[in-house]
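For this view, one protein chain was removed and the others were kept in their places.
Naming follows writing order (A and B), and every chain is counted from residue 1.
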Amino acid sequence: MPVSLYASPPGVLFPRGSPQEWGQAARQPPGLLPAQCRAFSNNKILVELDTSSGVATMKFKSPPVNSLSLDFLTEFCISLEKLENDRACRGLIITSAVPRVFSSGLDINEMCGKSREHYAEFWRAVQEMWIRLYSSNMVTVAAINGSSPAGGCLIALTCDYRIMVENPKYIIGLNEAQLGIVAPFWFKDTFVKAVGHRVAERSLQLGLLHSVPEAHRIGLVDEVVPEEKLQEKAAAVVAQWLALPDHARQLTKSMMRKAVLDHMLAHREEDIQNFVNFISKDSIQKSLSMYMEMLKKKKS
Amino acid sequence: MPVSLYASPPGVLFPRGSPQEWGQAARQPPGLLPAQCRAFSNNKILVELDTSSGVATMKFKSPPVNSLSLDFLTEFCISLEKLENDRACRGLIITSAVPRVFSSGLDINEMCGKSREHYAEFWRAVQEMWIRLYSSNMVTVAAINGSSPAGGCLIALTCDYRIMVENPKYIIGLNEAQLGIVAPFWFKDTFVKAVGHRVAERSLQLGLLHSVPEAHRIGLVDEVVPEEKLQEKAAAVVAQWLALPDHARQLTKSMMRKAVLDHMLAHREEDIQNFVNFISKDSIQKSLSMYMEMLKKKKS
Partner (left out) sequence: MPVSLYASPPGVLFPRGSPQEWGQAARQPPGLLPAQCRAFSNNKILVELDTSSGVATMKFKSPPVNSLSLDFLTEFCISLEKLENDRACRGLIITSAVPRVFSSGLDINEMCGKSREHYAEFWRAVQEMWIRLYSSNMVTVAAINGSSPAGGCLIALTCDYRIMVENPKYIIGLNEAQLGIVAPFWFKDTFVKAVGHRVAERSLQLGLLHSVPEAHRIGLVDEVVPEEKLQEKAAAVVAQWLALPDHARQLTKSMMRKAVLDHMLAHREEDIQNFVNFISKDSIQKSLSMYMEMLKKKKS
């Protein structure tokens, strides 16, 4: 199937559903002058929109490690939908307010000792997060100011551009195999599009967590900067991308991402069933429990 | 679908139609000894065939910037068909006779203030140019001796090999997004096959025009040489490729390019309709007019 480049109305990259449980988007009434800066915050994510530049910053503030729990993902999707529907917002920087970690990835608590219904609900939220971010009309930049394994790495990969802080302690990668689980096909597709098939095959099989210079070398991140330059750099990159006419940039983004998105959407329910069946297995539950025990011991 | 490697008769990469309006190909009568060098020229392209080496050179000579007008494209396709059907010709070097520019890409005059029928005819000619060059049985080398944005970059990408002159003023890339338009899917596919998905995604969204060293680094051109070495180098590269048995080289080329070609051919009419609908929009017409005004002011 071809990419219907010219047919799509400008500004609509992707038909966005708006599940009722996520509430109504805060569309700015057209007649009101927006304040210079707007902010909204729930429990786990702080969002600030600079209406003069049209750039929002989303800060993960869910200590200790910004785990992607069901609550976190729901809040993420609501925030994203609000910004997407706000005409004053054209760009988004995603970063962390927690020291040394961008996001540690999916919350293992959501995958351990729960019901099949819960696993299904959780997995649908993980998918929804990816679908909305991958197809966002906004320019999206990941300002990665800490370690970013597994689902944390996925969020970064799903943005348009990745800037990481140079720090010998930070790591990034899809390390699912290390935990005895397997990255789903759309994690894999997103990864392959960034680093190519060969690098992805080895990295995923070994569950590698790459150092910052290595991540840069293989193309997993686009740019590396000192911590104090991160905000400035991220703002400059968003400004560069926003200099393009919105509709041309958005249609181009849609064209580049259509195959991977369509493939995922066509198999979304099947993917949920596969996840639920896999994660419910005794052997998988057992290895996840052991992993969590290990984490707890490490902490204490 | 598999590539029917072994089944294809050697020397036939692609079923070439020969539209009557493009006239008859000048096939050399088998009994006549060819002259050492043959040349033919129309208004916009000069073609010289060295029958001793079997290599033709096509020189774009349509000042000021070798725009790809409907006339230019028609002449290009006729010339290509003549060479393709000439048994004395096995290789082709494409270069420019206009200083500092290889080709500036599609002629915006053909896309502005014309009828839907005209847009359709023009787009079909753009497609035809790509189809014939991408599936050519000849070894094709782009000797890029000047800037090469948009459609100019596409011609280079469609060849088997790209050599560019090192000059800090020359640029190359698919910059459509800068003009508020979108590269069609087969421009994108050709680009992705050369530089990979990640580099293409960023470059197309930003409509980047790359410097020569950068184009070399990302694989958009294969080799960089000083101006005075270009002809010699291009001849050496064609000779290297012609050292292979024709049918094996041609079948291999066909195998490598089949998926992208088939995808385009299956959606050719749809692509024309999409282009006509898109380019006919008031908003697009307006931004193209503004762009042309800007170019005119620049000149004067």
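FYI, contacts are C-beta pairs under 8 Å (C-beta built on N, C-alpha and C of every residue); 3 or more make two chains touch, one makes a residue touch a chain.
Computed from a predicted structure; not experimentally measured.
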Task: Options B:Ala97, B:Val225 or B:Met255, residue touching the unrepresented chain - done: B:Met255
TODO: For the chain that's not shown, point to the residue among A:Leu83, A:Val141, A:Ala183 or A:Leu261 touching it.
DONE: A:Ala183
Task: Missing-chain contacts mapped onto chain A - done: 176-185, 188, 196-198, 200-202, 204-207, 263, 266-267, 270-271, 274-275, 277-279, 283, 287
TODO: Tell me where the left-out chain touches chain B, residue by residue.
DONE: 2-7, 10, 160-161, 192-196, 219, 222, 240-241, 244-245, 247-249, 251-253, 255-257
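Definition applied: only the chains that are shown with their structure count from here on.
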TODO: Between chain A and chain B, tell me the centre distance in angstrom, where each centre is the average of that chain's C-alpha atoms.
DONE: 39
